[in-house]
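A single protein chain has been omitted from the complex, and every remaining protein chain is retained in its original position.
By written order: A and B. Residues from 1 in each chain.
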Amino acid sequence: MRPRWRKVFLDLFENKLRTALVVFSIAVGVISIGVITGAYVIIANDMSASYSANHPMNVELRTEDFGSDLVTTVQGMRGVADAEGRRIFAMRVRMPGTVQWKTLDLVAIDDFKKVNINLLRPISGSIAPAKQEILLEKKALASLNLKPGEILELQLQDGTTRQLTVVGVVQDQTTGAGDFLSPPFAYIHTDTLEYLRQPNQFNRMFVTLSENQNNDEHLRAMAARIKDKIEKTDVGVGRSRVTKTNEHPMASTVQAILGILLALGVLILFLSSSLIANTLAALLNQHLRHIGVMKLVGGRRNQIFAMYITLIVAFGVIALLIAVPLGGQGAFGLAAFIADKLNFSLMGYRIVPLALVIQIVVGMAVPLLAGLLPVLNGSRITVLHAISGDIAEETAPPLAGGKKREAVVDRVLHRVTTGLARRGYHLPRPLLISLRNTFRRKGRLLLTLFTLTMGGAIFVAVFNVRVTLFDYIAAVGNYFKADVTVSFDRPYRLSEVQRDALRYPGVTAVEGWAFANAEVLFPDGTVADNMLILAPPVDSQLVEPTGLQGRWLLPGDEKVITISESILDKLPTLKAGDMLRMKVDGKEDDWRVAGIFKFVSQQGTIAYGSYDYFSRLTNLANRSVSFRIVGQAHDPASQQILSDGLDKYFRDLGYHVSETRTGKSTLATASESLDILVTFLLIMALLTASVGAMGLTGTMGMNVLERTREIGIMRAIGAVDAEIMRTVIVEGVVIGTISWFLGALLSFPFTYMLSTIVSLAVFNSPVEVHFTWLGYLIWLGVVLVLSALASVLPARNAARLTIREVLAYE
Amino acid sequence: MDSTSRHRTSKKPTSPAAGEAAVAPLPMIDMRRIVKTFKNAAGEFTVLKGIDLQIGHGEFVSIVGKSGSGKSTLLNMITGIDHPTSGQVLVNGTDLYTSLDESGRSRWRGRNLGIVFQFFQLLPMLSLAENVMLPMDYVDLYDFDERPKRAMELLALVGLEKFAHKHPASVSTGQQQLAAIARALATNPPLLVADEPTGNLDSRSADTIIQLFDQLVAEGKTVVMVTHDPSLTERTTRNIIISDGELVSEAVACALPLLSHRQMLEVTRKAQRLTFPPGISILGRDQHVDQFYMIERGVVEIVLQGRDREDVIVTRMAAGEFFGEVELLRGGKSIAAVRAAPVGPVELLTLKRDEFKQLLDTSPLTGDALGRIVQTRLKEHRSLEPRGIRWWPFKK
Partner (left out) sequence: MATVEQSSAQKYSPPLIELREVVKTYTSEAGDFTALKGIDLNIQAREFLGVIGKSGAGKSTLLNMITGVDHLTAGEVTIRAGDRPVSVHALTENELALWRGRTLGVVYQSFQLLPMLTLLENILLPMDLCGMYQPRESRRRAMELLELVEIPEHAHKLPAYISGGQQQRVAIARALANDPPILVADEPTGSLDSVTADHIFDVFEHLIEVGKTIIMVTHDMGLMPRFSRHLLLADGEIAPPPAPVTPAIPAPGRARR
C-alpha cells in the first residue's frame, strides 16, 4: 500500500474511541432511517396483502335475526360474489376458578368448512369447533390464558354459567380489522347457540362482491342495494359498513404514524450528521500537524483532500456494515410488532431493496456532506499554521497568525463580567472559566446545541402530545359519563327503574336514553352514512360535548339533531343550522342540524337528539331499554364493582337484563392503543436525546483534549482534581441548560406539529393542543443529568492528567 | 562588563555565603539523591542521575544546562509537577513525594510556590486580573472580596494596573509574562520557580522581568530560574549547572567558567574532595604543588611570614576561588602557605597535575585565561616583594 493510503488506513484505528463515535453517529442515523423505511415498505405491502389474502368482506350488515334462506337470496344478487351469515353477540366469560369477567364477542358460524369470507387461520388446535366447543381468536389470549382442551366459563343473562371447551386458537385478520377498540372474538358452531340461550339465527351478514371490490362508490351502492333487499324481507338493518378488499382498513392510519416516525428518523439523521461534523472537525484539528508535515514534504491540497475524504468514506463503509443488517432486522422487528398489534401477518423476513438503497445513500452522503467543510478547511491549512504548535518555541511572536476578532457573544460575556467586576461584583474565577469556555468553540457549540435542543424539543413535545391525546380521549369520555350502562331485553318505565336503581347503595343518578338508527342521505337519495342517534334527556348531565359549531340540544327540539364531525368527511359543506336529509326508522325526512361536535371518528358517525322526541318517535315514551347510571366513584374498579352489583340486583328484582357495561371500558382500550403510539414517539425522543447526549460527550471530550495545556496550568497554580472536574462539568451543564431553554421554546411549534399530524392520523381530526409542565420538568432533569454525565468522563480524564504530560503536550 | 562591576554583583547584600547556606537550619529546597528515569518504547533513559541540591531561603538561583541536560526535569522535581524515580525532595519543609498525592501537591503548590512558565501560560479566557485571582480561588486564600484588591495591587507591582481588565491576547508578550509573575505571587508564596522566563521575550522585556526578580529576592523571596541564556546567570546570586543529568560542582563552574558544560562535569567527576578542619594547614610554604585546588566550601587563608617571622594573613579566599595554578603552569614550589581559616572546615576539590594539563589542552580558551591571570598575579606579587612581604596568591 502506498504510504499515504496506509496512513488513511491506520488513521481509522488510531483513536478507537473516536472512530467508534463517528461510526456510531453515522450508524444511528442509518439504522433509524433503515428501520423506518424498511418497516414502512414491509407494512405498506404486507398489511393489505395479508388482509386481502383472507377474503375480507366488502359489505358488513348488522341486522335483526334472519335465517340461511336470506343468505341464499343475497348470494343470488347480481354483483355479489358470496354472502355468509353469522350470529355475533357479546358474552361475559372467564377462566374457571377466576373471579374477573371479561367480554368476548362470540361469532357463531354454521359451517366452518365452508367459510369463504373473513377466513380464520389456524394457529393451534382445531379449526372447526363442534357443539359446546369454542375457538379463541389470538387476541383473546392476552386476557384469557387458555390452551386447547381447557374450559371457558360463560355467563348467561340470568347469571347462570355455561362451559365450553376450547379446541383451538385461530387468527382472524379481517372481522374486527377496522376497529382496534373492539373486544376480542371467539367462534362457536351454531349448534352451540341453543346451549347459550341464543336463537339459532344470524344477525350479521358478510358479503363479498364480484367486481369493483376496491371502488368506494360501487361498494356503497351495492351496500344500499343489499340493505334494501334485506329490509324488503322485513329484516331490519342496523348499520352497514363497506371495506375495500385490497386495503387494510387501518392502512392509512398506520402509514400516517410511520410517516411521523420517518420524519423523526430524518431528524435523527440531521442530528447525527451534526455530531459527525463535530467529530470530524476535531479529528482534522488533531491532524493539523500531520497535514502540515505532509504539505511540508510536498503534499498538495488535492492529495490531502482525497486522503481525508477517503477516510470519511471508510467511516461510512464501516458504519454501513453495522447499520445495514441492524436496520434490516429492526425494520422487520418493528413491522412484526405493528403486525401483532393490528392482527395481521407478515410475509416473512426479507431485505427491502428500497430501504437498502436509502441506507447506503444516507450512510455515504451524510458523513461526506458533514465532513466536507472540515476537510476542505483542513486541506487548505497552511504549513505554518499547521505546525506552528510545534515550532512556536522559535517563532518569536506567539500571536503570529493573528487572533480573530472577538465574537459578539464573547464581547457581551466579557463586558458583563468585567462590568460587574468594576462595580465590585465578582463571579468566582473557576465559574468564569466554565462560562467563557462554553463559548470558545462556537461552531462546535452550535452543533452540540442543535442536537441537544432538537432532542429536548421532541422529548418535551412528545409529552405534550401524550397529554393532548389523552385529554382528547378524556373529552370523548365526556360523552360517556355514566359509570354503568344497563341494557334490558325489553323496555321498562323510567320512573320504575329510577326508583329501583336509586335504592341501590351508591347510585346517585339514573337516566333512560332512547336510540334510533338513521341513514344520512346524499341529495340524490343514496346513503352517505349510517349513524346511531342517541337521545338522552335534554338536560342530561351525562354528556358534555365539545362543540365545533352551532349549539347543543334544547328542550322542545323536534326533528333536530347534533351530529359528530366525521359527517364532514361525507358532507364537507354541512354547517350548523343546515337541513339534512335522513331516513330514521325507515322514514325519510329533512332534519335540522343544530350543531356539530367533536368525536372520535373511529366510532363512526353519531348524533344526539332529545329523549322526549325520540321516545315518542319510537313509541317508547317514558320508557327505555337502556339506562345510564351514575355512582359515587368513577374509577374503573369502582365502576366494575357497581356494574357487577347492579347486574345481580336488577336480575334479582326480576328485570330482564341484557347487558351491564362500565362506562369507560371502551376508553380504557383506546388509551392503551394510544399508549403504544406514544411509546414509539418516546423511544424516538429518547433516541434523539441520546444522540444529543453523545454529541455533548464528544464535544466535552474534544474541548478537554484541546484545553489539556490550560488544565495543566490550573493544576500548576493550585487546582485540585475536584476543582478541575467541576470546571468541566459546569461547562457541560451550562450547555445543557442553554439547550433546555432553546428546547423548551422549540417544543411549542413541535407540539403543534406533532399533535396535528398524530391526531389527524388517529382521529381523523385535529385536536386542541394541551401542554404539560411534566415534559419540561423531566427534560430539565434528564438534560442536567445527561450533560453532567457527558462531562464526567472527559472531566475525569482531564483531572487524571499530570502537569508534566500536559506541558509536554506543547 | 569590566571586573569591578562584576565584583559588585557578586557582593549582593542578600546573597548568603555558601557556608551560611549550609548551616542554615532548614533550606528552602532540599533534594536528596534524586534519580529520574523515563521509560518509553525505545528503552529507558535516566535524565537525573542522583542529584543532591540545597537552596537556602532568599537565594536567587539560576539553573543552567543545554537542551536535554535535565534542567526542566530538575525544576519539575522542585515544583512537584513530576515525581522522582527515587530520592527525596523537601521544599519549605514539606516532603513532596511521600506525604502528598497529586491533588495534595496541587493545593500545596498553590500556597507555597509560584510558577512562571516560558510561554506565560495565562488562561486566555480570563482577564489579567482574573488570572491573578484564580490561584487565590483555587487554594481559598484571602477573603473573596479581598481578592480583587490584592490582584490589583499585584498588577500594580508589575506595572500592569492599566491592563487589568484586558485579556492576555490583547497585551504584549512581555506584559503577559509580567502578569504571569503577578499570578505566581497571588498567594504570596515564599518560593518562585521560573522555567526560561525570558526565553520568549525581547531583551528589554527580559530585563524588566529580571529586575522584578531582583526586587522580589530583596523582599525575601527565594527565586529559582531555569535558563540557557548565559547573560541571565550573571544576575543571579548562585548558578547551578546541570549537564547530562548531573550537577556540575559550583566550585568548578566558578573556577573554570570557560569550559564547556561537559568538560566541567568531567572535572567534577575526576576531582578529589579534600576536607580540612579549621586552622589546619593545606599547603606549606615551598611545598611541591602537584594539584589544582578549587574551594568548594569554607574560607582559606593565604599566609606569608613577616619580617619577624610572624604569620601574616595576606588574603582570604572563599568558595569559587582557586589556587595552585601558578605553580602548575610555571612549575615550582608553593610561594605561600595556605591553611583553613579558623571559622570553619574547608572543602576543596583538587585536580591532579596531568589532568589539569590535559584540561588546558582541550580548552585553549581556559589556558589563555589562566595564563593571563598567572601573569597578573605574579606581577602584583612582585610589586609587593620590596615591602618585605612575599605574598601570594593575589586576590583581586
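Odds and ends about this structure:
Note that a contact is a pair of C-beta atoms (placed from the backbone, for glycine too) under 8 Å apart; a residue touches a chain by one contact, two chains touch by 3 or more.
The model shown is predicted, which means the values in this text are computed figures rather than measured ones.
Within the entire complex, contacts from the absent chain reach the displayed chains A, B. Checked against the hidden chain, the listed residues A:G85, A:P249 or A:G299 yield one contact partner: A:G299.
From the options B:R32, B:H165 or B:H228, the residue with contact to the chain not on display is B:H228.
Here the missing chain is touched by one residue of B:E146, B:D202 or B:D286, and it is B:D202.
Residues touching the missing chain, restricted to chain A, are 2-4, 6-7, 10-11, 14, 289-290, 292-303, 380, 382-384, 387, 390-391, 393-397, 399-400, 402-403 (touch as defined at the top).
In the full complex, chain B makes contact with the omitted chain through residues 1, 3, 6-7, 10, 15, 17-18, 40-43, 45, 66-69, 169-173, 175, 199-203, 228-229, 237-239, 244, 254-258, 260, 262, 317-322, 365-366, 368-370, 372-373, 396.
Operating definition for what follows: only the chains that are shown with their structure count from here on.
Note: centroid distance chain A to chain B, computed from Cα atoms, is 78 Å.
Residue ranges of chain A in contact with chain B, taken from their complex: 392-393, 396-399, 403, 414, 418, 421-422, 424, 426, 428-430, 432-433, 436-437, 440, 709-710, 713-723, 802-804, 807, 810.
On chain B, the positions that touch chain A within their shared complex are 76, 79, 81-82, 102-104, 106-107, 109-111, 114-115, 117-119, 121, 123-127, 129-130, 133-135, 137-139, 144-145, 147-148, 165, 167, 169, 173, 183-184, 186-187, 199-200, 202.
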